[in-house]
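In this view, the complex is presented without one of its protein chains, the others remaining in place.
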Amino acid sequence: MKNNNVIILLMVFLMMAIFNAQSVFAAKLEKVIIGHPAALSGKYAKAGEQAVAGIQAAVDWVNSVHGGIAVDGKKVPLDYKYYDCESRKESVTSLLERLITSDKVHFTFAPYSSGLTLAGAPIAEKYGMVYMDHGGASDKIFRQGFEYVVQTIGPGSRYHAGTLEMIKKIDPTTNPHPKKIALAYEDSEFARSVMDGAEEKAKELGFDIVFKRTYPKGVTDLTPLLSDLKAAAPDVVIGGGHFQDGQLLNKQMADLGINTRLLSLIAAATLPAFGEALGEFAEGVMGPSHWEYGVTFSKEGAAKEGLTWIGPSQDEYVKLFKKAVGSDTLPDYHAAEASAAVLALVLAVEKVNSVDPDVVRDALGELKFMSFYGNWDIDKTGKQVGHAMVDVQWQKGERKIVWPESAKTADVVYPKPDFK
Amino acid sequence: MLKVEKLESGYGPMQILWGPDLEVKPGTITSLLGPNGAGKSTLLKTVLGSVPVMGGSVLFEGRDVTSLPTHKKVDLGITLVPEGKHLFKEMTVYENLIMGAYRKEARVHRDESLELIYSLFPILFERKDQKSGTMSGGQQQMVTIGRALMTKPKLIMMDEPSQGLAPKIVMEIFETIEKLKKEIGLTILLVEQNAAALDAADYVYIMHEGVIKAEGNPEEIKNSDEVREAYLGI
Amino acid sequence: MMRHLQKYSPILPVLLAYGVLLGIGLAYPGKWQLIAQLAFYCALGQAFNLFMGMTGYVDFGYVAFLGVGTYGMAVSIYFLYDKGLGIGLIFIGLALAAVFSTGLSLAVGAVALRLRGAYFAIATIGVNEGFRYFVEGARIWNGADGMIFSRHLRKAVGRETAMTLSTQWADILVFGVAVLAAILTLVYMRNKVGYALTALREDEDAAKVMGINVTKFKIIAFITSAVLAGLLGASAWALKLTYVYPEDVFEIHYTVEAIIIVLLGGAGTLLGPIVGALIYGASKYFLAIVLPGFQLLIFAPIIIVIIVLFPEGTVGILKKKIRGTALEKFII
Partner (left out) sequence: MIFEQLSGNLLQGVILGGVYGMATMGLSLIFGVLKVVNVGHGAFIMVGAYVALILFQTLGIAPPLAVPVALILGMALGMLFYYTAIKKLLKGPELASLLATFSIGVILEEVCKQLFTSEARGYHWGLDKLDLGFTVLPYSKLIAFGGSILVGLLLYLWFHKTRAGMAMRSVVEDDEGAGVCGINVDWEYALSFSIGIGLTVVSGVLLTMFIPVGINPYMGGSYTLKAFVIAVLGGLASPYGAFFGGLVFGLIENGSYTLFAQIPGLEPFAMTRFFSFVMLLVILLIRPTGLLRTK
């Protein structure tokens, strides 16, 4: 008997999942809904959690401070609906479709990572839904001819451009001049596009690439690669890929006593956990970031550049974010990106006074604005071209923005102190 | 000493024993004979507890031990010389024997038991540091019997100790078994396909398809043409 | 004739199940992706069961066959898109997927099928991981960069067709793979292959002694199962998602999903993988919606409870219940 009950229960589950109560179609617009198959568990959980909280914070701001979205002559609230795709490609498609067809969302958000963004793109295209890419940095997404994908994160190829320009400027080619650059990145599509972009930029600026290697994902020991790198005696090491391998690279460079004038790591070095994990070894380590707590974008700055400003100030934003996660966590750039994408949608909708995806998509193409996240501007393909990165450096256990000069909160420490 | 009543057991959905009754008197050799697949090994394993009981009971020295776990039965003085030896092949002969005296009750008598075994099988003393897996079949059988003796048993059950051995060795093994009865006063339940076990026995049971088909003195069994033809093939 | 038909009557409930599923998908276009996801799990379970259920060998590196199949389709679209082949690309892709998975299964079979039990499972994990690192390390087909070929597909067949291919025909192909796998499973069950493999599953050595050419039948089932996986990868991953990253397609998690599905339904049964896939897929989807972020925490203990309480799977239990009734003929 017990067995039957279990089977029946599971069958009920199945039926509920398939014919789950459909929301009644509203003829009159009562709220604007954004839908998001977020990556809340699995390998992208960390970034996914940040993104969800970031969107919640932005939605909170829109409703409580901005007073809702102005469409059809009235302000309607913004609603946010998200499911968990477990960082898996097959779940992205079905959950995205559910958001579009059952939940009748007006705009969709992509999950984190280039791969999962690509997985959902054909569905968004099929339904003609605007698909906000907040965590897929691959340039290639925008060479595919998708019409509804809109990027907020900056493309991978530009991550290290600022860092290299900074060295060029503050360390002119006198003796001893840093010409030798080593690249050590994770072997993934994203990190490789960062590496190739960095290589191109470095050559353009006259640096020598003396070492260029990747390591596979999930690596647990980098010693052999680093002893090779040590032998190449570089002045500058740039690399990284994710959170763990970045920490590992830094830690093992310190272990092997590889001292350079500059060490810059993507993703890892910009997160608060990095300094906690590495202690004194983090001192002087840099990282490019899309956004960092402490950036100085403001309403006044926007006015100076003649740009529209929207959204909370940075401090307000951090407060809203902490409320959304329910703990004393600082937002990182994964959250800020997602929030900025929400703000872009709000501006576009209000500008054209419509939630029609095609009209909004066109409006997004025209849109140029500034928020706490910085500038926002996309090209014809939907690729983000307006947003500039900042460079962060760990100084005495704190993250300081050291580049570009217009945004900096501290002077760069260069060359970085040696590992003890 | 051992009394099996209406014992039923098997593996999962497959029942093997269909209620055989059997009794082993103290100080005797009792033989259980029957063709392949009759359920003889299953009976021994059920008595010792490694095959779950479905019905019936097992009494040892008048006490109901049906659902006692194996190691508790070994404490009481029941042990088994399993079919196919089941030695610890990567361990030395000495280590194998020592393992036999694992239980607290047996450990007290460890040295005297060892002495007894070395006197029964002098070859085991010579080879005590050899890995048991590298020995000949007959020697391995000696180790198995020795290991069982180390548990300081009152009742030894032997599952086809002659299997796969040369006739000369089989003779030796049976001689040893008789010695165990006469010199130490052990009670033995001997399971065999080999009809030679008839001669060693004081009492014989014939088993087929999970039930006892016949029982009696060795002579009675030998003289019954019916039993001989149907179950023993001699 | 009648006897012949009766022999294959268990296919009816299978076809019925897939028919209903497809029907729901067509009737409610807004649920199509969910149906497609369920069909993917059905096909995965059915194809995996064909070898694992019949032989008892657990191929832990099974996902490698889906991976090379994905690459088969990807290579066809990525490299041949400008040759004016139009829709023919898809057929070339499917053919390549079949060729790649056959090739890999022959290589794996030659090595791993000599092993048993845990050794076989670990060897196959090794094959999957080794293959992935070979692709990355030797930079085969862009290595870890993978291939993104949405653009190529569009150039080859036009925007509208490409979209329909990705969002509809790819899923119909998945249904096709599922049905094909079910039919092949039944045909094998009812013929020499099935009998030999049953003997093998019960006692491989005894089967050998009896003179059954165990190796031959084992390899037949292994290759069939692998090719089905290759076709599944080509349709559900390459054609549908239009990109391939090695770390994504050689991910061991999918083998585990296949095992869960087969075990939930009942290993070695025909209907089991469908039941398992529906239970697994639907409850996963449901939990993702109701409790986003917690579904694995809830799901994992449930799986343990199910395998402890019902080791034979739902269809295994069902088979026992209907023994001796008229239904017996249809449910195996």
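Every chain is named by a letter (A, B and C) in the order it is written, and numbering of its residues begins at 1.
By our rule, contacts are C-beta pairs under 8 Å (C-beta built on N, C-alpha and C of every residue); 3 or more make two chains touch, one makes a residue touch a chain.
Computed from a predicted model, the values in this text were never measured in an experiment.
Novice: What chains on display are touched by the one that is not shown?
Specialist: Checking the complete complex, the chain left out touches A, B, C.
Novice: Decide which residue listed in A:Asp228, A:Asp379 or A:Asp418 touches the omitted chain of the complex.
Specialist: The single option touching the absent chain is A:Asp228.
Novice: Which of A:Ser157, A:Gln247 or A:Ser339 touches the chain that is not shown?
Specialist: Candidates A:Ser157, A:Gln247 or A:Ser339; residue touching the omitted chain: A:Gln247.
Novice: Kindly note down the residues of subunit B that lie in touch with the hidden chain.
Specialist: Touching the missing chain: residues 48, 50, 69-71, 74-75, 79-82, 85-91, 95, 98-100, 102-103, 106, 147-148, 150-151.
Novice: By the contact criterion defined above, which parts of subunit C meet the unshown chain? Give residue numbers in ascending order.
Specialist: Answer for subunit C: residues 52, 56, 58, 60, 111-112, 114-115, 117-119, 121-123, 125-127, 129-130, 133-134, 136-139, 143-144, 256, 259-260, 262-263, 267, 294, 296-297, 299-301, 303-304, 307-308, 311 touch the chain left out.
Novice: Which subunit A residues would touch the chain omitted from the figure, given the whole complex?
Specialist: 41-43, 45-46, 49, 187, 213-216, 218-221, 223-225, 227-228, 231, 242-245, 247-248, 250-252, 255-257, 268, 271, 273, 276-281
Basically, only the chains that are shown with their structure count from here on.
Novice: Examine which chains touch each other and state the graph shape they make (line, ring, star, complete, other).
Specialist: other
Novice: Please indicate the chain closest to the centre of the assembly, with centres calculated from CA atoms only.
Specialist: So the chain sitting closest to the middle is C.
Novice: Take the average of all CA coordinates in subunit A, do the same for subunit B, and state the distance between these two points in whole angstrom.
Specialist: About 73 Å separates the centre of subunit A from that of subunit B.
Novice: Centroid from C-alpha atoms only, then distance subunit B to subunit C, rounded to Å. What do you get?
Specialist: 51
Novice: From the mean C-alpha coordinate of subunit A to that of subunit C, what's the distance rounded to whole Å?
Specialist: That pair's centroid distance is 35 Å.
Novice: Of all the residues in subunit B, which ones touch at least 2 other chains?
Specialist: Not one residue of subunit B touches more than one other chain, so the list is empty.
Novice: Contact residues on subunit A for subunit C in the complex?
Specialist: Counting only subunit A, the residues touching subunit C are 3, 6-7, 10, 13-14, 16-18, 20, 38, 40-41, 45, 49, 82-86, 88-91, 93-98, 100-102, 115, 118-119, 121-123, 125-126, 138, 140-141, 143-146, 187-189, 192, 214, 216-217.
Novice: Give every residue of subunit C touching subunit A within the complex, in rising order.
Specialist: Per the stated touch rule, the residues are 24, 29-34, 36-37, 40, 133, 136-137, 143-146, 148, 150-151, 154, 159, 163, 166-167, 236-237, 240-243, 245, 247-248, 253, 278-279, 282-286, 288-289, 292-296, 306, 310, 314, 317.
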